[in-house]
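A protein chain is absent from this complex, but the other protein chains hold their places.
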C-alpha cells in the first residue's frame, strides 16, 4: 500500500495531566502488567521522522521544554509522563500539569491515564486539542 | 524558549456535569488523596493573564454567572466545581448542570470527574467543545 | 448577564451506544443513586426553545426517528436512552446502537454511560461529533 502522508496537526494541547503516586494503596497489585501511569501516544503517519518538543505547564512555576525521542515514519510512539523524559531525564513532579506537544510535521496525539491507587484500576483517555496556528 | 502565544479558543462548552455526593459509600475511603470531585482545568499558554467567566446551566432554573480567579500567563488552573466558586462562593447543588467557560483570550479547557461513591474509584475526562463565534 | 446566543452545532453523531442490562450482577448495588444507564445530555444556550429529533441506528435493522421533549431556552436536558423515548415511548433494545441528534438551532451534546454490572461502577463520557452540513 502507499503511505497516507502526514495526517493530523502540528500542535496538540492536553490541559489536564495529573501524575498519580507510584505506590498503589494495595502493594499486591503492583506487577509488570498493571501499574499506575500516564502515557502520551503520538502517531506519525508521514514518510519522514518527526522530532517532538514537549512543553510542560504547571499551576505555580515556569513551564519546561523537553525534546522527546524522534518518531520514525509510519510508527506510533508512547511517552510515559510519569518517567524521566528527554535527554536530561526530567521528571514531572506529582500533581497537576498540562502539556503542549509541538512537531515540525502533522501528527495525531492522545493521552491516557491508568490509576491503581485502589484495589481496581480506573482509567481514561482523551484526544488532544489540535491547536496549530 | 519563546512563549507559544495564546492557543485554543475563547469559549468552551461542557454539557454533562453532575456533582457527586461528598460522602462516599465507604467512609474509610475518604482521605486527602482520593475524594469525589469534578474539576475544570484550563490552560493559558499566552503571555497575558486571563479572567474567565463561568456560566452554569441547570435543567429547571436560570443560569448563573460566576467570575473565576484569574489565570496567570503560561499557567494551568484547576477549578473544583464541587466547591464554592467565585468571589461570592457560589456552591453548585448536587445533580445535573452544564458549563460554558468564556475568556477574553484563547485557552484550552477540559473537565474531569472522580467518583468514589463505591469501594473503587471511577473517573473520566472530556475536552470541552470549542464554541467561539 | 446577557444571553450567549445559541452555541454549538445543529447535528451531533454518537456511533458507539450500548444499552447495558438493567439488572446488576450484585442486586445489593441497585439503589436510587447508582443504576446502570446511558444518558444523552444536550445544552441549549440560545434564547428559543429547541425541538430535537433523535435518529437511532442499529447493526441489522432500519433506523428509528424519535421526537424528543423540547429544551427551553438556557436549559440543559438529559435523555435516558435506556428508558422509553418520545411520545410513543420507544424502547431501544439491549445491544449496539448509534445516535444522530438533529436540532433546528445549535446546541452542544454529550453522552455518558454508567455500568454497574459488576461490584463497582465503571463509566465514561464522550462529546458528540459535530456534523452539521
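The chains carry the letters A, B and C, assigned in the order they are written, with residues numbered from 1 in each.
Operating definition for what follows: a residue touches a chain if its C-beta (ideal position, glycine included) is under 8 Å from a C-beta of that chain, and two chains touch if they have at least 3 such contacts.
Not measured: the values here are computed from a predicted model.
J.: If the hidden chain were put back, which residues of subunit C would touch it?
T.: 11, 13-16, 21, 55, 57-60, 62-63, 65, 96-98, 100, 102, 115, 117-120, 122, 124, 126-129, 131, 133
J.: In terms of residues, what is the contact footprint of the unshown chain on subunit A?
T.: Residues 1, 4-5, 7-8, 29, 33-34, 39, 41-43, 45, 74-78, 108-112, 119-127, 130 of subunit A touch the chain that is not shown.
In this text, only the chains that are shown with their structure count from here on.
J.: Determine how many degrees of rotation, between 0 and 180 and to the nearest 5, align the Cα atoms of subunit A with the equivalent atoms in subunit C.
T.: 180
J.: Which is it for copies subunit B and subunit C: same residues on both faces, with over half shared, or different residues?
T.: different
J.: Using CA atom averages as chain centres, what separation in Å is found between subunit B and subunit C?
T.: It comes to 22 Å between the two C-alpha centres.
J.: Find the geometric centre of each of subunit A and subunit C from their Cα atoms only, then give the gap between the two centres in Å, rounded to an integer.
T.: Taking the mean C-alpha position of each chain, the two centres sit 31 Å apart.
J.: So which bits of subunit C are touching at least two other chains?
T.: 120, 122, 124
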